[in-house]
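Pasting in a structure now, in structure tokens, and then I'll have a few things to ask.
Only a portion of the chains appears, each positioned as in the full assembly.
In this document, chain identifiers A, B and C correspond to the written order of the chains, with residue numbering beginning at 1 in each.
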Amino acid sequence: MKSAVVVFPGSNRERDVMKALGAVSGAAPVAVWHADTTLPDVDLVVLPGGFSYGDYLRSGAIAARAPIMAAVKAHVERGGLVIGICNGFQILTEAGLLPGALMRNAGLKFVCREVKLQVAATDTPFTRLYEQGQVLRCPVAHHDGNYFADADTLARLEGENRVAFRYAEGTNPNGSINDIAGILSENRRVLGMMPHPENLIEPLQGGLDGRPLFESLAAAA
Amino acid sequence: MIRNDVQITPALVAEHGLKPDEYQRILDLIGREPSLTELGIFSAMWNEHCSYKSSKKWLRTLPTTGPRVIQGPGENAGVVDIGDGLTVVFKMESHNHPSYIEPYQGAATGVGGILRDVFTMGARPVAALNALRFGAPDHPKTRHVVSGVVAGVGGYGNSFGVPTVGGEVNFDPHYNGNCLVNAMAVGLAPADGIFLSAASGVGMPIVYLGSKTGRDGIHGATMASAEFDEGSQEKRPTVQVGDPFAEKLLLEACLELMASGAVIAIQDMGAAGLTCSAVEMGAKGDLGVELDLDKVPCREEGMTAYEMMLSESQERMLMVLHPEHEEKAKAIFTKWGLDFAVIGYTTDTLRFVVRHHGDVMADLPIKELGDMAPEYDRPWVAPKTPAPVPAAEVPAPADLGQTILDIVGSPDQCSRRWVWEQYDHLIQGNTAIRPGGDAGVIRVEGTGKGLAMSVDVTPRYCRAEPKQGGRQAVAEAWRNITAVGATPLALTDNLNFGNPERPEIMGEFVGCIEGIGEAARALEFPIVSGNVSLYNETLGEAILPTPAIGGVGLLDDVDQAVTIAFKADDEVIVLVGG
Amino acid sequence: MKARVTVTLKNGVLDPQGKAIQGALGALGFSGVDSVRQGRVIDLDLAESDPAAARAKIAEMCEALLANTVIESYAIDIAG
């Protein structure tokens, strides 16, 4: 699988996700600079975690308008795969590639802890190696992860089974509506999620629960 | 506007924190009355923070060498060999007063400062720790200070992208008016890629990098600046605001520039910014320095030489570059969206010359600025050791179960999860032992090794018997590191005390240092960097003596790291030690 | 020309910060606070000197960046 990781000024989990992709798929991803206007020929584009532009104005707002984003949109229109993790999810919503918005955590504090995630959809290139309803461990680390969408949008997301992950067992860390932790685009080829599966892929990190996501992707291309 | 030709009155001298005999020393050194800018420069170089004038004599007694030590105290951070061509680079630093005035920004910029110290050496920061001390939980100001400080530590480190893997939090009424925020940063650098601050070569460009200069944190001189600042309606706050985003860019740009071979010397602009960094680079390299302030990137209009020399604006660096690499260097900084300006040159005159609008605002002997700072052997008295309380006189608790609940529910013993969950402790993907154990452990990427780190001190022990307290702090750091399976390497310290001009406080300081030195020698646990913070007092009431010790250890196999949780039923529990 | 953009959450959008502020005010003993909503102001200094042109330009900036029109509305005030 060929993949590219977009690096914005202030991205800080790009190395984490590159290591995860490299370790699982055996192919090192290409780093792409935000100021570039074209993407290399890849199957998957990753928008990594971090604080692009310091999270100033709104998380992901400035990055969503970076030059590279036109190429990312074109990649989506061609049916290419995109995953946005944490800040990447915020960028995807700000760019209009996913609906809704990520607001300040209900507790107002940054939160870094392990949560339980329920896999709510497995018919996707990202989650096919999980079982429907399976509950996994996964770390979160964010300040603005409180997913919000208006009632119509929410009804559509739920109706089209586009919620990929939900916080389970009372572990919703941020007040997200319907316990939403990750959502899919209409064609199910774009995933945005707040938790960090890339930080739970080897025994040193205390578990392997994030691994199947990258394995699913490696097999998808 | 602050004019440079104001009359230097005794009041102005005092306002700059200089004693009459210190001012006399300046007059003797330069043979004339200093200009205001020069007075500001002296006050910055000769204050306690930069000159260590009260502590130097005692710091010299500490063991600072060892077979693995590559760089001891005196640079931005200490450097220790960990094999595989790699070194660990670390230091701890305080930001106590700013954090009490503005908890969020004070703590944030404290973290920013220590991260900068580490990457200035050429290291990529891989872990952070913090030792925090607050007033009594029921003191009206405590809640505000605690929540601001913790959010500020997290706000900066999380955005910058370094995992915060350990620390400590204590409460005591002695910190009611003076909290302690000690931040430690740990980085990794190649053994052949360590950068130091001494300039070399005459006529080399001195380059200013990073964020623009504003009127942030122009201390000592707040009165002067309020008085001469005609234009502003409101009193200018002297609080520095941190910009972790700019710092992250500065990190990436500096590491890229260092890898390019362009850098001769580098120094971060910390306290007293441009003054301290420029003087140190020149003095250490036995060179003069000429600065042209017209070239300094400024955020505000009409800044005077005095203000530029004393500004503590954050996220700035000074470098001496190989002239043939200047264009390449500039391109790297432009790519990262940071300011880059050649603001001066090294000279062979051993003078520190500062020009602004074509006028010479300062012209001082550079070696003397650093080396001739006053040094004091302050009088001290050993504090009286309280008589031991005979165990028989301590009543046995009526209900042991309740006593356990009281202990684990007490502010000093309860879980710190609420603190470290506000810190990203997993970023970079190498965290092997998360906060909540004896020491944090991270993997050394690209090797199977691990680094263990812990910060420790028990201030009430230090108050009761300073020497024992000093020893105990070192021993506790040592124990926490060994408890996770690591071999202790070296330590950094942050010595927080009250007013050293009071003999009983100086006695605490001397006692703690003796204890630290003794334990460090006995354990072969050398001190490679550190920081002294004195005058932590409010209304004559000093904080508890708080020499925080930050220890670092090495695991040859990170997979062997041991955590504190019991692993299974029916296992034997063994108590070791005396 | 100076201008101020005020960005507020649309009606019906939950405001965690406003709610937290309301709670904190209550905890501090301030009673009778029926609702709290938080928003942003952005103060701009523009080279443009014609108020109508400035307003049009700022509206463009709001749509392009300053507001997230999925959840936020904006208002523009031109000084003087």
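Rule of thumb we're sticking to: a contact is a pair of C-beta atoms (placed from the backbone, for glycine too) under 8 Å apart; a residue touches a chain by one contact, two chains touch by 3 or more.
These numbers come from a predicted model, not from an experiment.
Whole-complex stoichiometry, in terms of the displayed chain labels, is A x1, B x1, C x2.
Heads up, the rule we're going with is that only the chains that are shown with their structure count from here on.
Each chain gets one centre point, the mean of its Cα atoms, and the points for subunit A and subunit C are 29 Å apart. For this pair, subunit A with subunit B, the centres built from the Cα atoms lie 36 Å apart.
The distance from the centre of subunit B to the centre of subunit C, each centre being the mean of the chain's C-alpha atoms, comes to 39 Å.
In subunit A, no position touches at least two other chains.
Taken together, the subunit A residues at the contact with subunit B in this complex read 9-10, 12-13, 15-16, 19-20, 50-51, 53-56, 109-113, 139, 141, 143, 196, 198-199, 203-206. Only residues 12-14, 16-17, 19-20, 64-66, 68, 70-71 of subunit C touch subunit A when the two sit together in their complex.
By the touch rule above, subunit A contacts subunit C in their complex via residues 57-58, 61-62, 65, 93-94, 99-101, 103-106, 108, 146, 148, 150, 175, 177.
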